[in-house]
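One chain of protein is taken out of this complex; the other chains stay put.
For clarity, chains are labelled A, B and C in written order, and residue numbers in each chain start from 1.
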Amino acid sequence: MNKVYHTLKTIFLLGWSIFVVFPFLWALTTSFKDANAITSGATYIPWVDFEPSSQGWTSLFTTGSQGINIIGPFIDSAVVTLIASLVSLILGTLAAYGLSRFEYRLGFVKNSDITFFFISQRIMPPIVLAIPFFLMLKELGALDTIFGLVLVYIALLLPIAVWVMTDFFSGIPKELDEMAMTDGCSPIGAFFRVILPNSVPGLVVAGMFCLIFGWNDFFFAFTLTFTETQLLPVSIVSLNSSVTPWWSLSAFALISVAPLACVAVIVERYMSRGTMSGAIR
Amino acid sequence: MIKIKKFIGPASALALAVAAASPAMAKDYSQFGIEKDLPGTCSYEAIDAKDYSGRSLNVITHAIPVIGEPTALHAEQFAELTGAEVNVVHVPFGDLFQRIMIPFQSEQNAYDVLFYASLWIGDFNRFLEPVPQKYLDSTGMADVTDSFTGVATWNGQMIQYPMDGDRHYLKYRTDIFDNADVQAKFLADTGSELVVPETWEDYNKVAAYFNDSDWDGDGELNYGSAEVAKRDDLMFSAFISRAAPYAKHPNVKGGFFFDLETMEPLINSPGFVRGLKLFVDAQKSFPPGGNNFGLGDEIFSFGGGQTLMSYSWDDAYVQANGADSRIRNMVAAAPLPGAGEVWNRDTGKWDTFATPNRAPYMTWGWSSAVSSMSEEQDMAFDFLCFFSNEANAQHDLQIGRFGVNPYRDEHLDVDFWKGLGWEDKTANSYVSTLSNMEKSQNRVFDLRVPGVSQFMSSMANGVAEAMSGQKSAQEALDGVAKEWAEITDRIGKDRLREAYANVVKLEDNEG
Amino acid sequence: MLSSKHFFLLPALLTLVAIILFPLLFTVRVSFSSWDVFQSGLDFIGGSNYVRVFEDQRFWQSLQRLSLLSIISVSLQYTLGFALALAVWKQVRGGRLMRVLFLIPMMTTPVVMSVIWRTVFHESLGPVNDILSAFGVGPVPWLSSATGAFISVLIVEVWQWTPFMFLLLLAGLVSLPKEPYLAAAIDGAGTWRTFWQVTFPLMAPITIGALIIRLIEASKIMDTVYVLTSGGPGTATETSSYYIYIRGLRDFQIGYSAALSLVYLVIMIISLTIIAKLLLRMLVGKDE
Partner (left out) sequence: MLQIDHLTTADAKVTLDDVSFVFEAGKIYTILGRTGAGKTELLRALMGLNPLTVGTVKLDEEDITERPIRARNMSLVYQQFINYPHLSVLDNVAFPLRRQGKDKAEAHALAGQMLTTVGLGEFLQRRPAQLSGGQQQRVALARAMVKQSRILMLDEPLANLDYKLREQLREEFPRLVADNVESVILYTTTEPREAMELGNTMIVMHDGRVIASGAPADLFAHPPTKDTASVISDPPISFISGFVRDNCLYFSEGHLAPSEGLLLPADGPVTIALRPDAIEPDGAFNAQIGLSEFSGSQTIIHLDFDFGRAIMMVDGIEAFTAGNDISVSIRSEHIMLFAPDGGNITLRNNQNG
C-alpha cells in the first residue's frame, strides 16, 4: 500500500514537473530556430533536427529595424514595478495594520466594508478603466510617463498588499502591540518598532504578489503609453505582427521570466521555513 | 519601441548644411542598404539637405516586421540624414485602431505620423492633415496607380499618403498544376482538366482533391487551401474575396455592402450567402487548425510549402519566392476565382455568366497619414515622402516580410521582379494579375465608413458562427444584417451614406 | 488614538480613492452616453445602453462561458495545487528544487506565455500534435474546435495559476499545528482519514481565501484568450472581459462598453459575495 502510494506520488510529481517545464523547453529550442526550421514541422534538437540560428536572441538586443532592444523596456519595467510595488506595500501595510487593529466607522461603513472596498478593486477588468485612466493621466500630463504608470499600478497593487497584509496582521496577536504600548511605545511606535520587524514573511509574500502582478501587466502598460515609456510586455507584442517571429518571442519569454524566477527562490526559502504561518490566510 | 537618437553637434550640422548648399555631386547612400539613391522629390540627397536636429517625431506603426520593420528602418535613416529624433512604437494589428483613436478623440497629440489600415479612413478622416500640394506634385505621387490614389482620397482630398498597395489574388503551386502526370491523374480521377480555378466552386473542388496527401513527396502530409479564417484576424477580407464575385454584379450600381439609397445592408443577400457556404465547405481542405489561421499562419502554411493554394496579399507570394525558400519559383499568381452565377439585386435573380464574373478585391492595404494635431507636420510629411521615395519603395518591395506591395505603375514591371531571381512564369503571372486588377471595371473596395470595425467584427463574428457550425450560412448572415442595421441606426444613416458614397464612386468607376 | 488610527488607514484609502474615483464615476457617466467611434462627446441618451445590454445575447452567453471556465479552472487549480502541496510537503529529496519549479509558471507574463502556448498547440507545426501523432493520436484540433479551444485555455490557465494555489496551500500546511496529527495518529486514523478529518478542516480558512482570490482573478481572464484563441472558434472561448474589450476597444463603442462593464461589475460583486458566504458556510460552518 505504502509502496503504491509512493510510486503514484513520484509519478505525479514527475508528470507535473514535465508539464511545468515543457513550454520553457519548447521556447528554448524554438528560440534557436529560423523561419525554415519552423515551417518544416515540430523539431526539437538543434543540429540534429534543425540548423540553429541565434537570430531570436540577437534581435532582442539589436537597436533599429532588425529587432527590438529590450534593455530600455527592461529598465522601465523594473523601475515602474519596483516603485509601484514599494509604494503599494508601504501604504497597503499601514492600511492593513489599521484595519486589523482599530475600528473605523463612517456611517454604515465598517472595517469589513473598507477591506472589501480595497479587494473589490481587483474585480474590475482592466478594460473598464482603460479610457478613464487615459483621460485622467492626460489631465495630469502623465500619459506616456513612468509616473503615470506608477500611479495606475498603485491602484492595481494596493488591494493585493492590503489583502495579504490584513490576513497576516490578523495572525499576529493584538497583545504584542499592547505590550509594546505598555512598554512605552505610541501606537505608531508600536507598529514600527515591534510589528513591522515581525512582518517580514508577510511583506515577502505581499511584495512577491505586487511584483508579479506589476511586472506582468500588459493592458495598462499598453494603453497608457505612446513612445517614451515602454514596458517589457508591450515591447514584446511589437513583435506580434501578422507574421509572428516565434524565435524572438521564445527568447523574450525566457528572458522576462528570469527576474521573477529569482523571486521564486526567495519565496521558497520563506515558505519552507514555515514562517509564513500568518502570512497567507 | 525603437528609439533612434542621433546626436549631431552644431559643427556637424553646419557641415551638413554646407554640404547641402554645395553644388550637387552624386553622393553615395549605399551604406543605408539601398542599391543607389534614385532621383525624386524626397530622394536621399534631398532629405540629406534638411536639418531637423533638435526636433522629434513620434510614429505609430504596426508590429515588426510587417510595415513595422520598414518603418523602423526608414525612421533610422531619416534620423541619421536630418538629425531629428524619431520615436517609433509598434502595435499589434488588433489594437492599432484604438491606440490611434483614443488620443484622437481625447485630443491628445500623441503621434505625428500614423501607419494603419487604409480602410479606417472613414473613422480617421476628421483627424488627418490633407497632403500639401507640394507633395501631391512630387515625383513619387505622380506614379501611384489610380486605385491607390482613390484609396487615399476622401471627399476629393488626399489625406492619406500612399505607401502600399494591397489586394487579394490567388496563389498556387505551379509544380503541381503544371505537372503532366498530376494533370493526367486528376483528369482520370475527376473527369475534368486540372486548371487554375476559375470559380470558387472549382477552387474548393481542386483543394479537396489535393487535401491530405503528400503530393510534394517530402514525407509530410500536404493540404488543399490555406486561408485566413481566424475571427479577429483578417478573416473578413477572406470572406469578402470569396463572396464578391457572387454578390458584385458588374451591371448593378449603387453599392456592394449597402444599397446606397436606402442604406439597407445587403450582407445577407443570396450572393453573400453563397460565398459563405463555399467558405464553410472549404474548411475540409484546410490544414489542421486551419480554421483558426491568422494571416501569419497562412503565410507560414503556404509560404512554407504545406498547401496547394491560397489567396491573400503579396506577403506569402514574395516569401514563397524568396531566395531561401524551398518552393522558390514553384508559385504563380492568378486572379481570384470568379462566379458563374451572380446575384442581381435589381431583378432579384441569379444571372448566369459564360465567362466567370470576377470582382477583384482591393482590400485593406496599409496607408500612412499625418495627424492634424501634430506640431511637426512639415517634418512628418517629409518623413512619409522619404519613406516612399523611389529607392526605398524598390528596396521594400523586395522583402516579403515588410508587407510593402506594388502601388505605383513602375512597380508593375516584369523586369524588376525578374531581377530578384524570379522566373518567367512567377514574375509574369504576378505582374499581369496585378495590372489586370487595376484595369478591372468591377472592383470591390473596403467599407470605408465610420465604424468600419463594428461592421467588420460583426460580420466576422457571423461568419465564424457559420464556420464553426453554430448557425447555417443564411441564419448567420441574417444575424449580421440585423446587427448592421442597428449599427447603421446608431451611427446615423446620413452620416454613413455620405461616407459610403465615396466608396461606391470608386466601385462604380466614377471616381 | 484618533489621529494614529487614521495615520494607518487614510494614506492608502485616500490614494486609492483618488486614483479610482474619477475613472469609476466617469465610467458611470459614459455609460449613459452614446460615445462611439464617430462621436466622443458626453451626450445623454438615458438608459438605452443598459436596455441594449439586457438584450445582448452574446454578452450573457459570454458570462455563462466565463462562469464555466473559471469554476472549472479554479477547481482544477485548487485540487492539483493541494495535491502538489501535499506531495512535496514532506518531500526531502529534490523538494526545494521542485518547490521553486512549481512556483515559476505563476511568475511568467500571461501575454508572453500564451504566445508560447499558441506555438505549442499549433496543430500542424506544434510539438503536442507531433508527439501525439507518434502514438497514433490526432491531429487534435486544439485551437480550431470549440471543445479543443476551451480545453487549451483551461490547460494554460491551470499551468499558470496552479502555482498560486500550491504556494498558499503549502505555506498553510507548513505552519499547521502538530497536536491534531498526534491525536489522529493515536486514534489510528489512516492517511486518507487524517486528511479529511484533520488537514482539510484546518486548511479551511486558507482554502476560502485562496478560492475567492483566484475566482476574482480568473474572472478577469483576458490575456490568455486574447493571444491564444481571440475568443474563437466562433465565440467558443469568448469571456465577458474579452467581449467587453471587443466592444470597447475594437469596435470603439465606449458608451456601450461602459454599460457592459458596470453590469458585469455588479454581477461579479454580487456573485462573488454569495460564493464567499457559501464557501464559509460549507467549509467552516458559520457566517462572516
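Assume contacts are C-beta pairs under 8 Å (C-beta built on N, C-alpha and C of every residue); 3 or more make two chains touch, one makes a residue touch a chain.
Since the model is a prediction, treat every value here as computed from it, not as a measurement.
> Among the chains included here, which ones are touched by the excluded chain in the whole complex?
Every shown chain touched by the left-out chain: A.
> Return the single residue from A:T10, A:T58, A:S112 or A:S186 that touches the missing chain.
Counting the whole complex, the residue in contact with the absent chain is A:S186.
> Just the residue numbers, please: which parts of chain A touch the chain that's not shown?
Touch set of chain A with respect to the missing chain: 173, 175-176, 178-186, 189, 194, 197-198.
As a convention for this text, only the chains that are shown with their structure count from here on.
> What's the contact topology between the chains, one of line, ring, star, complete, other?
Looks like everything touches everything, fully connected.
> With contacts defined as at the top, give the pair, A-B or B-C, that has more of them.
Result: the pair with more contacts is A-B.
> Using CA atom averages as chain centres, what separation in Å is found between chain A and chain C?
Centres of chain A and chain C (C-alpha means) sit 15 Å apart.
> Report the inter-chain centroid distance for chain B and chain C in whole angstrom, where each centroid is the mean of the CA atoms.
38
> If I count partner chains per residue in chain A, which residues reach a count of at least 2?
Within chain A, the residues that touch at least two other chains are 38-39, 41, 130-131, 135, 237, 240, 244.
> Hey, what residues on chain B touch two or more of the other chains?
If we look for residues of chain B contacting two or more partner chains, we find 95, 98, 106, 233, 300-301, 306.
> Using the touch definition from the top, list the residues of chain B that touch chain C in their complex.
Listed in rising order, the residues are 94-95, 97-98, 101, 105-106, 123, 230-233, 287-292, 297, 300-301, 306, 450-451, 453-454, 457, 461, 464-465, 467-468, 470, 490-492, 495.
> So in the complex, the part of chain C that touches chain A is made up of which residues?
Spelled out, the residues of chain C in touch with chain A are 1, 4-9, 11-13, 15-16, 19-20, 22-24, 26-27, 30, 80, 83-84, 87-88, 91, 95-96, 98-113, 115-117, 119-120, 124-127, 129-131, 159, 167-168, 170-172, 174-175, 191, 205-206, 209, 213, 216-217, 219-220, 222-223, 227, 240-241, 244-245, 248-249, 254, 257-258, 261-262, 264-265, 268-269, 272.
> Would you mind writing out the residues of chain B in touch with chain A in their complex?
1-4, 58-60, 62-66, 68-73, 75-76, 87-93, 95, 98-99, 102-103, 106, 108, 110-111, 220, 233-234, 294-296, 299-301, 303-306, 315, 324, 326, 401, 403
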